[in-house]
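A single protein chain has been omitted from the complex, and every remaining protein chain is retained in its original position.
Residue numbering begins at 1 within each chain, and the chains themselves are lettered A, B and C in the order written.
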Amino acid sequence: MTSKSELGVALIGTGFMGRLHSIAYSILPSFFPELPGVRRRVVADVTESLAQRGAKQFGYDEWAVGWEKVIARSDVDIVDIATPNDFHRPIAEAALQNGKHVLCEKPLALSALDAQHMSECARNSGRVHMVAFNYRKCPAVLEAKRLIDEGALGKIFHFRALYLQDWAVSPETPFSWRFRADQSGSGALGDIGSHALDFALYLVGQISSVAGFTQTFIGSRPKPGSSDMESVDVDDCALALVRFENGAVGTFEASRFSYGRKNFLTFEISGSKGALAFNWERSNELCFYSAQDREQLQGFRTIITGPPHPFGEVLWPIPGLGTAFIETQVIQMESFIRAISEGRPVDTDFEHGWRVQEVMDAILTSSRLGQWTPVKSSSAALNKKGKE
Amino acid sequence: MTSKSELGVALIGTGFMGRLHSIAYSILPSFFPELPGVRRRVVADVTESLAQRGAKQFGYDEWAVGWEKVIARSDVDIVDIATPNDFHRPIAEAALQNGKHVLCEKPLALSALDAQHMSECARNSGRVHMVAFNYRKCPAVLEAKRLIDEGALGKIFHFRALYLQDWAVSPETPFSWRFRADQSGSGALGDIGSHALDFALYLVGQISSVAGFTQTFIGSRPKPGSSDMESVDVDDCALALVRFENGAVGTFEASRFSYGRKNFLTFEISGSKGALAFNWERSNELCFYSAQDREQLQGFRTIITGPPHPFGEVLWPIPGLGTAFIETQVIQMESFIRAISEGRPVDTDFEHGWRVQEVMDAILTSSRLGQWTPVKSSSAALNKKGKE
Amino acid sequence: MTSKSELGVALIGTGFMGRLHSIAYSILPSFFPELPGVRRRVVADVTESLAQRGAKQFGYDEWAVGWEKVIARSDVDIVDIATPNDFHRPIAEAALQNGKHVLCEKPLALSALDAQHMSECARNSGRVHMVAFNYRKCPAVLEAKRLIDEGALGKIFHFRALYLQDWAVSPETPFSWRFRADQSGSGALGDIGSHALDFALYLVGQISSVAGFTQTFIGSRPKPGSSDMESVDVDDCALALVRFENGAVGTFEASRFSYGRKNFLTFEISGSKGALAFNWERSNELCFYSAQDREQLQGFRTIITGPPHPFGEVLWPIPGLGTAFIETQVIQMESFIRAISEGRPVDTDFEHGWRVQEVMDAILTSSRLGQWTPVKSSSAALNKKGKE
Partner (left out) sequence: MTSKSELGVALIGTGFMGRLHSIAYSILPSFFPELPGVRRRVVADVTESLAQRGAKQFGYDEWAVGWEKVIARSDVDIVDIATPNDFHRPIAEAALQNGKHVLCEKPLALSALDAQHMSECARNSGRVHMVAFNYRKCPAVLEAKRLIDEGALGKIFHFRALYLQDWAVSPETPFSWRFRADQSGSGALGDIGSHALDFALYLVGQISSVAGFTQTFIGSRPKPGSSDMESVDVDDCALALVRFENGAVGTFEASRFSYGRKNFLTFEISGSKGALAFNWERSNELCFYSAQDREQLQGFRTIITGPPHPFGEVLWPIPGLGTAFIETQVIQMESFIRAISEGRPVDTDFEHGWRVQEVMDAILTSSRLGQWTPVKSSSAALNKKGKE
């Protein structure tokens, strides 16, 4: 618990996610005046020009070159990590060890092993730690969770999730850190698939085993502004069959090679009493089918989110004004700041981030071995390990 | 043109729109760092508690009770009017006369006559004046405008627009200023229909005459927190056939009594070469049909807005992250601040607001008379008047 | 009532509708074995080659040139009129006077006066007479009717209907009888709009007055296979505001100039308890919104028609196999043959056809006069007339 009326944040990384987190900090009081304010103290990036520009545009008091300079400052309560993936672990661990609360972009780490270390470090720190699985903070998804928890689907049979984009189909899409395993850990799997796996664990439960497959369609790409080519050593797409501990079965797919799908993050969950479907590209809508409706009136309802739904009254006077990326960031930030304020953990803490990473690692392993592979963070695996 | 690096704003009204305008001011630099910043100087409302709360939540330096106290302050460059409609004229005229730039919520006035006065006052002021028709600032609508301007639809035959909501269907929806003609001017017609008429004038052109009809389904409503009833003297819905100067024909409808439609602001425009369709409830999407596609491949395309579209690169790295109400406010504010910065008018200036109001008045007149009614701001009417 | 186990039909006209009616006759026993069979006795058309080809393709025993030769045959019980509109009245009246049951394509006549005569003739004949408003026979529309009748919408406020096509946008679309008033009566209004008006009367009730408007966008068209031009003297589109006797208000539009809309026959009906929406282009689906659902679960349901819906068990073992044009023809024919079999009228009898025609005539009159126009078949008009 914090009695501070204002928290200081150090942002590391001035890309798109850094901008969005900063927007969330700045407008949080409009929606949640009861929370402590967040002062944008300092922003760090790898060059002076980036850091300086970030400070000006995003409203920070100061800027710095290099993350090491900002994570231990006494006027900083929160370290916000919006860097490429390979920096997540060193920054997060240093920040936690310096007593800072940490918000870290997804995926948590380059590997499950790294994520496990980070999770342990976080647990030991006593601070609030959060992985930025912002899509689950969409009111439609929060309502889906509420409905599942109250039993509206009954026993769950099926889970299907896709996260499809198409920006990498062109061979001219330039090389970047997202195509390098040493900086990203994996390709589509971690970059976008991690959100879909977050949905799986959040909405259905722990995954026990997977049959996965990854593929790289284009093996090398031009360096930005050059005709020199660099090798791609991550997946362009990842597919998996998944089995949940509760008996449900599922399919999962992440791809950057699915033309026409721009930010197509979808799920469909079916059970013994009904079904839910969601597509981020129509993020204001949750589709719900209830087998308890009168027979001739059964059909998927397109529910437009608004005041009756989670965070609805806070956000809007009527339904249909819309939920986009910014809104998910605001709600995510509310969870984080409220948790700091109340001295309790968030639902997407580093342990959860590690669990997602274990599923990702199992998919990669399964793809290599060509067979079903258990997930190490599943109950069965943990129990077995406990007995050893 | 202003050489100021920072503009001071006085916000009048701390309701939902006041909040949204304030958010837009605060995050504008994240997207448009080249523009002068806007300092949230002072917020006014009718009570101390409202004004004080607004200042705290929306990030204003000071607060005041009563709009008269803030419009002439020397540290205020912009007066932002987010009040009930009956305050628009007195505040706007006073602010303009005090040399302030004015952003005014829609509809501009209680009547066309009031709007015409405001428009003249604004023209004489030499300041930037803008009516907050924010929905046209949605990237999908801006792209529609771009396509129409480049001739993608050819000669326009049809316009159809609906703005439907359902919050007033329940007889228990309490009385408010939105049900009083002396405070709102009209009901659904001005409150929401004005946005659809803005689309008509923006995308198709001037309306020459209308056959309109309005209806009130529920004649009295309970006062908030009371069982006393108040009479409703505005429309619950307004319908019209419209004829454009360019020969196109159209239909228009605004209603607060259309169950299931939450914020259903739609248009469809068809011409000799193609068609466009838009629905705010799916605000990320613009539907476009081109008769110039190969015959067997003709169909409405669902275009998901993103970097290739107006303001796209500024807002997002990829399409599909979403556009909601906040984004339209940010883009609207960009137009306003850039116009101030560059010393030029905006497209939705008070003259435009007056033209919309003339169409609304013609609909009300037509409804009374039961016959087609010319729009006084149409070329024919203005020419005729000029000759008199 | 007929005790015949087989009825003989004479089909007049071998175009698309003649084919569809014939298909319906031939497959009716698969779905309704309890009904008398229909023997396809004779088909007539204006030339020998058309008539002969029709007989062969559509399975008729004989063929004839000219309708006069077939309507009085003793082996003919039913005369099926699938000709251009100007032949409807002479054929129907002659057939009825010869004691035949008559199925007539829509619109019933060239004018309301003609339709009234036909209706009187039909009433006097004691035979079954039916206008082929087949779209109301779609299971989704039948279910809509059932829901409205049971009160699921409460008091109706709004009706909106469109029937949009785009085949006439091209100036190269050749002239045909559909562009001549003396053969068709009207253009889009009667050809397609009559279906939408049928929905209005069927689902909402009698229309009391209209404010209508028609327009012709292309004034002359090339004769088929020629560069000679013929003048178009019918509407390319018809628009109307409508008021119903029960207090509901509505909009209506029919156009052949709406690019991208192929056979876009839609309605939306909203009331005090819910709403219904339908679009023939997705004819398997009925959308229903109930304000009696739990608040956070309210949304339009997309109901896929199947066994629980009207004619569902007869047509399909499961929902989702689909309903297209043929199915509506089969269900329409079921009504017709069952009515003959049971000696009772159908719901779309000639009197109903005449009422639709009165609304069409009122729209044309209103368009000429520029003012609201009462519908002569409305209760008010009939009462007034009765008193005169």
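In this section, a residue touches a chain if its C-beta (ideal position, glycine included) is under 8 Å from a C-beta of that chain, and two chains touch if they have at least 3 such contacts.
Small disclaimer: the values here were computed from a predicted structure and weren't measured.
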item: From C:247, C:320 or C:343, residue that would touch the chain that is not displayed; value: C:320
item: Candidates C:251, C:284 or C:348 - the one touching the absent chain; value: C:284
item: From B:93, B:114 or B:143, residue that would touch the chain that is not displayed; value: B:143
item: On chain C, residues whose C-beta touches the chain left out of the figure; value: 16, 19, 22-23, 26-27, 29-30, 33, 53, 56-59, 165, 167, 262-264, 280-284, 304, 306, 316-327
item: Chain A, residues in touch with the chain not shown (by the definition above); value: 157-158, 160, 162, 166, 169, 211, 213, 215, 217, 237, 239-241, 243, 249, 251, 253, 255, 257-261, 268, 270-275, 277, 289, 291, 298-300, 370-372
item: Those residues of chain B which, in the complete complex, touch the missing chain; value: 143, 285-288, 290, 293, 295-304, 308-309
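One rule holds for everything that comes next: only the chains that are shown with their structure count from here on.
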item: By mean Cα position, the chain sitting nearest the middle; value: B
item: Distance between chain centroids, defined by C-alpha means - chain B, chain C (Å); value: 41
item: Centroid spacing, where centroids are CA-atom means, of chain A and chain C in whole angstrom; value: 54
item: Residue list for chain B, restricted to those that touch at least two other chains; value: none
